[in-house]
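One protein chain omitted, others in place.
Showing subunit A:
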Amino acid sequence: MAVTGDGVIVVGAGPAGIRAAERLVAAGIRPTVVEESARDGGQIYRRQPEGFRRPPEALYGADSAKARALHEAAQALHPRVDWRPGTLVWAIRDGTLLVNRAGQHEALPFRHLILATGATDRIMPLPGWTLPGVTSLGGAQIALKAQGCVIGREPVFLGTGPLLYLVAWQYLKAGVAVRGVLDTSAFAKRVLAAPWLAARPGLLARGLAYTAALRRAGVRIATNITPLEVEGEDRVAALRWRDAAGVEHRAACDGIGMGYGLRPETQLADLAGCAFAFDGGARLWLPVTDGDGRSSVPCVYLAGDGAQIRGADAAELAGRLAACAALRDSGRAVDELEMATLRRRLAGMTRFRRGLERAFPYPAHLAADLPDETLVCRCEAITAGALRQAGGEYGAAEVNRAKAFSRTGMGRCQGRMCGPAAAEVLAAARGIPMAQAGRLRGAAPVKPLPLATEAAP
């Protein structure tokens, strides 16, 4: 099949993808931009549905100027790119993306591929976490941002990371009675991480302001907590948790937003054949990139939170840098100063990221104590006990073997939600380092593919 256009495809139209496409267009290229959602903007600058009229200030708060700028950049790109919204890339085969748009199949060959696939919430299971009313933090935020809906009138927010405080604050601002912000990380970690966090004083100050505003409103904020159980019959009624002093508490609530940082969406990098390495700071297997976004596979570039979690500002820079790398690799002149500047600005953000990992570590220690009956894989309803049996009695030494024996990660989400947590449970059960528990191998389709799919006319 012939490569159409200029043969450059950008997957994802969030901050990284839009800035990558913009840089390509500036070089005179007409890239194809494939986006799974109906609109551009990504998650953090997710646009409200057509016809909704809330102003950016209401939707994006302190980031409204950035959101507006990104949306305007995207809008300006539409006539200059092959814009394909609502399109799922479900497989990669021999330099070709297989895509599905509303049940129509198409094959899109590429010469250069920039993957800007973003991230989703990272979870840690706890008893009762699949009850209706428990959502991810990102889901709670999107409900508010995109639809003007809330997850509850009296919600509790549980987890760790900056998003925990941001979402709680956004709910507070929307007039919701937030019943608690419960953080698994110890406050002392934040103090110790200060030298890294100081790399971005503005963001650090903003985070402190959210916390202060929540406290002023009388919201209970607790750190170094241990979540115990989500209680409820048909839906969430309360969260039981233990404080740092060992005292148990019960917070009545009608919704729980839960998240422990973010997890890159790396399935397409996997299907493209990119090499992965274990990142000890993030406790995740991540695709290997050079500083400019080149993956281990020639002509495949990774940018934004889909490669490593550094946030939206870094994603915009990384998208542009990956485009520069692709342009240079295809023989076009790129000013070294431009790339050097991008690299330098990204370095500070990487340092900040390392600070966040120290301040708000993923609570891996909770995996060992999860009760056997707790669901880990919610799609297939697989418990921690079944996973431990796969690792113990059945001898599965890493997650793919444990998946084969227990079905963990075999459902609709293909382990995107539970995969890292399952690896933690397995590692704890076998007493091996997380890196040794491995990562679930990717397979097509990246997301469910309708059987009614037909070739595009």
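Throughout what follows, contacts are C-beta pairs under 8 Å (C-beta built on N, C-alpha and C of every residue); 3 or more make two chains touch, one makes a residue touch a chain; residues count from 1.
In this section, contacts and distances are computed from a predicted model.
One chain of this complex is left out of the view, and of "Sarcosine oxidase subunit beta", "Ferritin family protein", "ATP-binding cassette domain-containing protein" or "ABC transporter permease", the protein name its UniProt record gives is "Sarcosine oxidase subunit beta". Which of A:Leu98, A:Met258 or A:Ala437 touches the hidden chain is settled by the complete complex: it is A:Leu98. Contact with the undisplayed chain is limited, among A:Gln48, A:Asn224 or A:Thr453, to A:Thr453.
Only one residue in the set A:Gly61, A:Gly95, A:Pro109 or A:Pro445 touches the chain that does not appear here, and it is A:Pro445.
Per the touch definition above, the residue from A:Tyr45, A:Tyr60, A:Trp90 or A:Trp241 contacting the chain not shown is A:Trp90.
Residues 90-91, 93, 98, 105, 107, 380, 394, 401, 404-405, 410-412, 414, 443-445, 448-453, 455 are the ones on subunit A that touch the missing chain.
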